[in-house]
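Sharing a structure with you now.
In this view, the complex is presented without one of its protein chains, the others remaining in place.
Coming up: chain A.
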Amino acid sequence: MRFLLIIPTVFILVTTVFVLMRATGDPITAALGGRLTPDQLAERIHAAGYDRPILVQYLEYLRGVFTGDFGTTLSDNRPVTEVLTTYGSATLELAAYAIVVALLLGIPFGMISGYFRDRLPDAVLRILAILAYATPVFFAGLLLKLVFSVWLGWFPVAGRVSTNGEIAMQMAGADSGFMLVDAFRTGDPAVVLDVLSHAVLPAAALGLLTAGVFLRLVRTNVIGTLGTGYVEAARSRGVAESRLVRKHAWRPALIPIITVAGMQVAMLLVGAVLTETTFEWRGLGFQLAEYLQARDFVAVQGIVVLMAVVVAVTNFLVDIIAALIDPRVRY
């Protein structure tokens, strides 16, 4: 029964976005008001159908959302669906890198922190985790950029690939939108390296933010399971301490970790919006910031609806996965 809640949730999200975006008026006045004469404006509004009753527009919008039609952007006249598919892959790629960084850092250090609870390694790691949380992802990005691109010159300043790499990809006909996949398809190791070097700093910035959350999560849960009787029993049987943490305490701690990790998708997407803006990583977040500047609220509406629905559906899937792993969580 609980699983059916996804339907009203998505419905409420979609409706919230519509109500908020139309509370201030129609998007055409917002984008072009002041630049066109009132007559021209009225004509554009009429042509786009924004002068019809709000309920009719709402139903049409709902139908559009569920058939994958989000309208046409005002600033560059592209179907919003095309914008979403073109740039969605870039955001997905960045999020994937960030999750890898977060897992690689968050889980082992979380275990260490939990095992050395309240001793020096724990103190240092926890303060680093809080620091990672308290640092806005765009400031972390700017710092990394300043140190590693501008001062040390190790990595490129911005973008996803250099011009040469882009040409090589186009010649190879690789246009999946996932740069790393495309780079492998060109078969040129230099292009792969180029793509990876562009990804290091954005992935580190976004990954560090998430790693801090994972570390705290793993720590709390490992502490919880380390205190239980069966861990004591295993210790008394002479199981090695490192194995105790990795095998015995870790497994049952996994369920809350998966649940909360799923909740982090929302944070990851918001973080991606800010990271992309910092590094000119041409994904959905970068486009969102551009459309916000252009006051193109049709495009903004499309991107926000998509992100909100992605988050809701992910949380829903995580709930199911948690139920499958742990029979006690079945509803």
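We take it that contacts are C-beta pairs under 8 Å (C-beta built on N, C-alpha and C of every residue); 3 or more make two chains touch, one makes a residue touch a chain; residues count from 1.
Convention: contacts and distances are computed from a predicted model.
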Name check vs UniProt for the chain missing from the figure, options "Acyl carrier protein", "Protocatechuate 3,4-dioxygenase subunit beta", "ABC transporter permease" or "Dihydroorotate dehydrogenase", returns "ABC transporter permease"
Of A:A95, A:A308 or A:A322, the residue touching the omitted chain is A:A308
Touching the absent chain when the full complex is considered, from A:L32, A:L62 or A:V124:
A:V124
Positions on chain A where the hidden chain makes contact:
5, 8-9, 12-13, 16-17, 20-21, 23-24, 30, 118-120, 122-124, 126-127, 130-131, 133-136, 138-139, 142-143, 145-146, 149-151, 157-158, 220, 223-224, 227, 266-267, 269-270, 273-274, 277-278, 289, 292-293, 295, 297, 300, 304, 307-308, 311-312, 315
